[in-house]
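Got a structure for you, questions after.
In this view, the complex is presented without one of its protein chains, the others remaining in place.
To keep things simple, chains are lettered A and B as they appear, and every chain counts its residues starting from 1.
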Amino acid sequence: MAVQKESFHQASPSEPFLLNCWYVAAWDHELIDAKLVARTILDKPVVLFKGDSGKPVALDDRCCHRGALLSKGRVEGDCVRCMYHGLKFDATGRCVQIPGQDNIPPKLGVSSYPVVERDRLVWIWMGDAAKADPAKILDFPYLRDTGWRGHPGYLHYDANYLLIVDNLADFSHLAFVHTKTLGGSEEYAFKSKPTAIERLEDGFRVERWHMGAPPPPFHKKVVRDAGQVDRRNIARMYVPGIFFMETLFSPAGSGAENGNLQSAKQYRNCQFFTPETSRTTHFFWDYLHDYALDDPNVSLSLYRSMVDGFNEDKAIIEAQQKTLEADPAFQMNAIVADAPLVHFRRTLARMIEAERAGLKAVAA
Amino acid sequence: MAVQKESFHQASPSEPFLLNCWYVAAWDHELIDAKLVARTILDKPVVLFKGDSGKPVALDDRCCHRGALLSKGRVEGDCVRCMYHGLKFDATGRCVQIPGQDNIPPKLGVSSYPVVERDRLVWIWMGDAAKADPAKILDFPYLRDTGWRGHPGYLHYDANYLLIVDNLADFSHLAFVHTKTLGGSEEYAFKSKPTAIERLEDGFRVERWHMGAPPPPFHKKVVRDAGQVDRRNIARMYVPGIFFMETLFSPAGSGAENGNLQSAKQYRNCQFFTPETSRTTHFFWDYLHDYALDDPNVSLSLYRSMVDGFNEDKAIIEAQQKTLEADPAFQMNAIVADAPLVHFRRTLARMIEAERAGLKAVAA
Partner (left out) sequence: MAVQKESFHQASPSEPFLLNCWYVAAWDHELIDAKLVARTILDKPVVLFKGDSGKPVALDDRCCHRGALLSKGRVEGDCVRCMYHGLKFDATGRCVQIPGQDNIPPKLGVSSYPVVERDRLVWIWMGDAAKADPAKILDFPYLRDTGWRGHPGYLHYDANYLLIVDNLADFSHLAFVHTKTLGGSEEYAFKSKPTAIERLEDGFRVERWHMGAPPPPFHKKVVRDAGQVDRRNIARMYVPGIFFMETLFSPAGSGAENGNLQSAKQYRNCQFFTPETSRTTHFFWDYLHDYALDDPNVSLSLYRSMVDGFNEDKAIIEAQQKTLEADPAFQMNAIVADAPLVHFRRTLARMIEAERAGLKAVAA
């Protein structure tokens, strides 16, 4: 297998985002108690809230009058009132009250964005609202399946979202970055190779087995009597930055590779990367397990192990972001293991290009 | 009454300042004990001090030799010595000593600015010194009138000064921003309308009455037995950013609106906004009362109430500044209550334009 010599697509700060797709904007629990959440998404300051009807609302976080923050306002019914001069906006963004003024110009208002709450996640559509089809939201059934338990997480990243996608495209980094948390041993990088790399129309699928090795620390912490294990990771990544992973640990030699899973302990992991700006990212995630469902401390231990592991990634990737910003002329070099990454970046770039060509055609 | 649909003049970071006018540079107490005060005014770093003669001096805060800060120097007589290599400058900015060198080039020196100390304020003229006429300084007699007592204040703002001027141009914000401090109730925005809006050649005058309402918290704190009151605010704003307000509280129904003021308690408020840069502002203010002149705690309570209230504005306005900077293409929308604001911005823009046309004519 030869190293891929051509330079490949790099994220750059000025690169456009894919607009016509669903991004995770929040966990549902962030919007309880009529809380106004200020969150910048794809460079747009957005305010998210749920009023009396319980339906989530997303508006520009900028009063159309003087630019004050609506997120510092007050929820009234399904409306939000700007607490500078008191203008009130309904869930569609239309201005419905101006204190001391009877006549409200019909066009006065702020932009609103389609939002859908599903399986504890609040999704937002930043592109053409007419194309916002909830059927296009990717399904991750484990969040609603009582056979699985997890603890939702959030991390903020000072890095472009694609650098985090890259990170997940090559699991050999487990060996070096996460030796003491999520990985286990450097052997993982040298001995376990992906058994299958599948290029998908909107992402990739990678399967990787590591046979007869000690379990990684995060698993050992909650399953104390785990001996040597066969470990399988099936990872799928979808545009614009959605990662699902199925992990299982089965006693070494128990035949998991032949479908014998009765002694396996399994995990389901979802990770959602939503660009805040071109150099910062919202990272939503959950790591669910299918055993010990009555013990909340298992979920909590796994949550904490993931935070520890993700912070190991974060340190590397945020430094990488600074390095890339400092010298935009730097060209990365692909190694063999980068095949999924290269495919993903090309796929996404092609979709963004097509979307922009469409916008230009409409404009012309 | 229709909403004004045209977009109106917005402050932008690159917008020029009005140069040929007096700005407040400091309170007199800042210059006691020969203290050197470093203060950037209209983007120019200035050092202010009073030497042995007691006359205030303003010079460029940059030694003409190597650019060291004169404000880190030493006052000697009416001169200041740079404490890097020891060059000494007199009150006009001329270099009068170079240690170890006998011959001083006559043109060696730093720029000086006209300054006038009046009624506890130190005013500076950043434009053409030949036009600096002290008679043009606006008179606010209450600062020297022993019938009034106050406590001088200063706040630094991370916002363009015109956003603060805007804030004072529409008192409906009292209802939403200052409900628990300076305002009192949201009713103020809905029920009390300005009774008079007067467009002045160099600003505006707004009068607003609120009849038969509970007094606002700041007044209630110092006048505990205040019942329902009739409240009158007369506000005047002058270019470049000078605000005077006369406030009275009279027992509800006592006929204040007909001139019966014998039971009224009155306040006089001055606020001076001096651009530090296009995105930061020096804010000098005093809030004076005409009763309980022997009780220093009344002044102190009012001072603290104002600080609390001004910090409520500051939080909103500094967020507004960030929002406007983040998207310079954003167009504000005027409501009816913005009439004074729109007039003020137009007036100031016209004066700045005229001043710049004059400068160009001279240059050509």
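By definition in this document, contacts are C-beta pairs under 8 Å (C-beta built on N, C-alpha and C of every residue); 3 or more make two chains touch, one makes a residue touch a chain.
Predicted, not measured: the structure shown is a model, and the values here were computed from it.
If you put the hidden chain back, the residue from A:Asp61, A:Asp170, A:Asp230 or A:Glu276 that touches it is A:Asp170. Remark: the omitted chain is touched by one listed residue; of A:Ala129, A:Ala196, A:Leu300 or A:Val336 this is A:Val336.
The omitted chain makes contact with subunit A at the following residues, 1-3, 5, 166, 170, 172-173, 175-177, 186, 189-190, 193, 315-316, 319-320, 323-324, 326-327, 330, 332-337. By the touch criterion stated above, the residues of subunit B touching the omitted chain are 45, 62, 64-69, 72, 81-87, 98-105, 108.
Just so we're on the same page, only the chains that are shown with their structure count from here on.
Note: centroid distance subunit A to subunit B, computed from Cα atoms, is 48 Å.
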